[in-house]
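The complex appears here minus one protein chain, its other protein chains still in place.
Letters A and B name the chains as they come in the text, with residue numbers starting at 1 for each one.
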Amino acid sequence: MRYSGLRVIVEALTGHRGWKPVWRDPAPQAHYDYVIVGGGGHGLATAYYLAREFSQSRIAVIEKGYLGGGNVGRNTTIIRSNYLLDGNEPFYEFSLKLWEGLEQDFNYNAMVSQRGIINLIHTDAQRDAFTRRGNAMILNGADAELLDREQVRAMYPWLNFDNARFPIKGALMQRRGGTVRHDAVAWGYARGADLLGVDLIQNCEVTGMRIENGKVLGVETTRGFIGAGKVGVAVAGSSSKVMAHAGMRLPIESHVLQAFVSEGLKPFIDGVMTFGAGHFYVSQSDKGGLVFGGDIDGYNSYAQRGNLPVIEDVAEGGMALMPSIGRARLLRTWGGIMDMSMDGSPIIDKTHVDGLYFNGGWCYGGFKATPASGWCFAHLLARDEPHVTAKAYRFDRFLKGLMIDEKGQGATPNLH
Amino acid sequence: MSQKNRISGGQIDRSKVLTFTFDGKTYSGHPGDTLASALLANGVRLMGRSFKYHRPRGPISAGSEEPNALVQLRSGARQEPNTRATVAELFDGLDATSQNRWPSLAFDALAINDRLNTFFTAGFYYKTFMWPASFWEKVYEPIIRRAAGLGSLTREEDPDEYDKGFLHCDLLVIGAGPAGLMAALAAGRAGARVILADEDFRFGGRLNAETLSVGGRTGAEWADSVIAELAALPNVRLMLRTTVIGAFDHGIYGAVERVSDHLAVPLEGKPRQTLWRIYSKRALLAGGATERPIAFENNDRPGIMMAGALRTYANRFGVTVGERVAVFTNNEDGLQTARDLVEKGVDVVAVIDARPDGPLLPGIRHLKGAEVVDAAGRLGLKSITIRQANGRTETVEVSALGVSGGWNPNVNISSHHRSKPVWSEALQAFVPGEGGPQGLSAAGAAAGQMSTHAALEGGQKAAIAALAELGISAKADTVPEAEDRPLSITPKWYVNAGKGRAWIDPQNDVTVKDIKLAHKENFTSVEHMKRYTTLGMATDQGKTGNVLGLAIMAGLTGQTIPETGTTIYRPPYTPVAMGTLAGRSRGKEFKPFRLTPSHKWAEEQGAVFVEVGMWLRTQWLPKPGEKHWRESVDREVLATRKSVGICDVTTLGKIDIQGTDAGAFLDKVYCNTFSTLAVGRCRYGLMLREDGMVFDDGTTARMGENEYVMTTTTANAVTVFRHLEYCRQVLWPDMDVQLISTTEAWAQFSVAGPNARKLLEKIVDQDISDSAFPYMAAGNITIGGLRARLFRISFSGELAYEIAVPTRYGDALIRRLVEEGKAFDAVVYGTEALGVMRVEKGHVAGNELNGQSTALNMGLGKMVSKMKDSIGMVLSQREGMNQPDGYRLVGVKPVDPAATLTAGSHFLEKDAKPVIENDGGWLTSKVYSPHLGCDIALGYLKAGDQKIGRRMRAVNLLAKTETEVEIVSPHFFDPEGERLRG
Partner (left out) sequence: MIIHHPILGPRDAQEFVYLGDASLINRPDGLTAGVEAFYDYLYNRGNPAGEHRELWYHEQGDRSWLVVTRNTVTHEIIKVELARDVAKAAGRTK
């Protein structure tokens, strides 16, 4: 069924009798050419592009819970391609370009909204660093602008310009950055994949991997063994757990990241803003809630919930930057498990097991990467060679000293 | 307007009259009222509009679960959006306005959405607005955004203060209803440290809303007596207006005390609200239960509310919501509303009881097996349509309807650690399950103990059990007599009749139809249903509607309710003001200031300061007449290079390292060698991370055989110290080495320039001639007998020293140096001049020490000794970090001396296109060198060491500028270092 305004009107006038399930609930088959483990944004996108762009079939996505129930369903919905390093920027720019055509591509309104993102500047050294970054972005074909203090003031005159501990000195802006309705991304890919014949199998947790003679034969699950020609794992915070079934230790730690939403408010802030002098970034959803976040809690965790100090820390950042939000109320906090890698950048690579592929280490930047991650992982799965924008995302970069460390923090996952 | 719906009784102070306004109209009420109760007393049922359809709405509750009656409270900078009128305490002069409507509450243009509701079904927006692509940002979204949201925020700074506090207790009791009061009493009498917190402004919980007796008194009187006893116990802290917002790890609870929200403005020196972090050994959830509705067509009319709320308004506030009232219930508790209202003289026209049998209420029209199928009255309920058991329908005029679909125990906090609540068939509700926060138990209605007696008994038992785990024995006193009737509920989730809409989540306008659509489209998992329909995502987080929604979904899928499960309960229990969470950390107090020892002196001179991490450092010191910062900075640089300059360098990290293994320890943490350093000498040290990247640099001096003084960069002072402790304790635990951070113990000044020695000679007691104190010497000296340290080190490239005195003498030393320096036209220079001189000398600093650079990148590769094991030595040898065409530190000069450079510009070859394949690197730091009379810069250039002398372009694509530059050695000034040895 194709969605359109006309279809909505016709259905409305005929009692909404014609709507169909957005996806089937098939029972798992005995064998697939491709089994994608993880029904989050990345896994669903991978299956979608495998079928659509790489013309593969006999594909299943298996998900331990419900589709889109992981980090794609609990994040701050930001898209951008304002990365610095050669290993990253082409990939994220590819992703942003995919976002720009996504809704028409998968016929689902994910509310891709390019209302712009600014990273505030508070010191001269930060301006130097953002100038370097902005130039790298443009060299990579992305858009970037450097704003001075007055340009920022013109955009958001109610920011704390006059009584700030860390004065605002300008901003790096990417106008093509913005937000996307996160759940709709998962559902759009799921629906698109389902329409292309992909089996989406929910409530199906991987409990083991069958590997013989160095080759993967399939996965053991709570719904029985599922044979596979190739297994692609895209399970974010559960990466270490799943890959341990293949005997692997990863350059990844799982950490909890909290995010927050306020009560619904009339339009207050249009675009996305990050405040580096505090740990705070914010946007406003189309529904009116301020959506904001800050640092990870900082300790290994699979608990999907966080603690009070980070909530306070984030609110402090918010109040320092926007003193007029004091009377807005925080409505809800949530916590997702981030696959924090050792250099803050992801891995999309083959493993030492023939037929087993891995996609993870997204830290807390995985949402914006969803389309490109899916595309590049599908590319790797279908063709056995990395996509040109993802060729740096290899396991062996740590052994070879080719880290992609945007923050320059080294092998300390909780600082990325 | 008179309070036409005010009836007798209630816990309000009728001797005082408070006046207030709502949407500009003046009303009166009494102390003890909420805004909602006072408005209802005045006959106002319409208080808000719903989010999507802009339906007219009145309160459905008398508590914090309220989804409808949200108002903008106060005005000006204190305007707060989305305040629940049902919990806003009335004060004299309160002003409130309705929100999410235009032009007025009674007439709202966007109510057109309601007419178009058949288009605006759950998730309709995912299926349209896609063409043309650019229209989303340009057309559709702006319209949606303007229409969305509830109340509005001012753009003014919140004028109120907020505070934070920390409390400790043996037992935290959450909720002061019958269970909580009995628990606090048992624990308080046993001498335990107790905190009793309640979100209300009266202790007693439901007892305040009921007419039932406890121990022969009214519930409220009994609660008062308990509170009086608890108040007299020094080990009990009573916290009124305090909402426990969440359970965190290890017995830590967050709580918000609304200190001043019941006042027009906070009292002088008092915060508006306080965020408490409560450290409890044990906690008891006694937060009661929340009544839930039964969905039927047009069940959102103003005047339709929870049966229990109707009773609360009558019993506690002396208010009837209407003159003619009906009750629709599926359980025994709903009947109590009818009884109480009749008792108060209110006309109860019918009790519509969904249960087919059981005894009838005497003297009231009590319809068994009946249901309400519709309601009329757009701006306020006028009538309901009843369908009796025999199928006959009739329309009855009423102005208020109380609905009870049962009670949901407030399990939220018990599920904050993601444990699943369990389903109780008897209660038709979820009760706390296993695996909740450690040390937390539940009692009273929160635990499914629904009668007053059960709550009293349960509270006492739970407290005794919790204290027993702590080794405190509390005794079981007689539980006061109270009602103990069963709830006797028959499940009834929605009334299946007609084609109209029946609301489940009133604020977000989620109706039974939306649930059915979600089911049809296979959004059947409870999380999918929530996300697709937005059920439970409103400001009440589904406190009244969620169970209804999932029960209806369960009915559609054929699963049981427990199989369907709940969504996740997350903090906060009720929404919390951002200001409260931030406390005092805002404005200039966002982070503390660290001030240098010369700060006061510099302030007197009119210095310009700059934030450097937490530090405030002198950036430059303008002289009278200097209009541009460059004038000051150029002068400071030139004067230093010409004669002598003084700079406060206290912010550099200083670490004393002592012990017989101190030298060996430094050999481990620095990539170069320090054990061979002679006593009384300094050496530049380079510290790597274990991954081989440069971590930090600085000068370390050997002050004695087993005593070193390390300096770090300002930025890394804390992390280097942490790292050294790690190396000492974790990696080499048997090394005899001790560390102490002395960054704040010593005030340290750089004295640099050709006349540096002459200036210092006037101050220090020792011989510091070049032979006695050569380049890179270090030692303990005295200044007029006062102990001090002197290091002959130079960042500026001049003959230079750093002199340190105990911090308390720092102010005196700067004044002395300035005074003695007059003879040499000495200047004091700030961080800008410091930066200029270090770039002239090609020293790396923050912009080059970016955590992404190797020693090789910096031109310091040879410093990494392979003869010894040091942190980072092995991994610095990885191939990717040793590529011959990797980045190397270079100097950059514009070919045209008048041209300007910009840090962050990228290197491109002469005719290269601006694409990433041609990217040569970037300019890290740029300054204007008054010495050279042009801009100069440092940069990381690919294979830069092989490109000295080459001409390239420094391109700043952000500003669309570029400058032709010459790649030079980074040592612009005195490359042989003759001056610093002078």
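Note that contacts are C-beta pairs under 8 Å (C-beta built on N, C-alpha and C of every residue); 3 or more make two chains touch, one makes a residue touch a chain.
Worth saying up front: this structure is predicted, and the values here are computed from it rather than measured.
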Checklist line | Chain not shown: contacting residue from B:I7, B:L73 or B:I252 | finding: B:I252
Item checked: Full-complex contact with the absent chain, from B:E563, B:E725, B:E744 or B:E964 -> B:E725
Next item on the list: Consider the whole complex, including the chain that is not shown, and state which of A:Q56, A:N160, A:Q202 or A:S301 touches that chain.
Entry: A:S301
Check: Taking the entire complex into account, which one of B:V71, B:M873 or B:L889 touches the absent chain?
Finding: B:M873
Margin query: Just to verify: which one of B:D734, B:D885, B:E917 or B:E976 makes contact with the chain not shown?
Written below: B:D734
Checklist line | Residues belonging to chain B that touch the chain removed from view | finding: 248-252, 279, 417, 438, 661, 664, 690-691, 718, 722, 725-726, 729-735, 868-870, 873-875, 877-878
Checklist line | For chain A, residues in touch with the removed chain | finding: 238, 240-241, 249-254, 298-303, 307, 309, 342, 398-399, 411-414
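In this section, only the chains that are shown with their structure count from here on.
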Checklist line | Parts of chain A lying in touch with chain B, wherever the complex brings them together | finding: 3-5, 7-9, 12-13, 16, 19-25, 66-69, 73, 86, 89-90, 100-101, 103-104, 107-115, 122-123, 125, 127-136, 138-141, 144-146, 157-158, 160, 163-167, 181, 183-184, 187-188, 202, 262-268, 278, 284, 286-288, 303-305, 307-308, 311-312, 314-316, 318-320, 323-334, 397, 399-403, 405, 407-411
Item checked: Contact footprint of chain A on chain B as seen in their complex -> 51, 77-82, 100, 118-119, 121, 124-131, 133, 136-137, 141, 144-146, 148-158, 160, 162, 164, 246, 248-249, 252, 254, 275, 277, 416-418, 513, 517, 520-523, 525, 527-528, 531-532, 534, 538-539, 541, 568, 570-572, 575-583, 585-591, 593, 610-612, 689-693, 695, 846-847, 850-853, 875, 878-882, 902-906, 914-916, 918-919, 922-926, 955-959
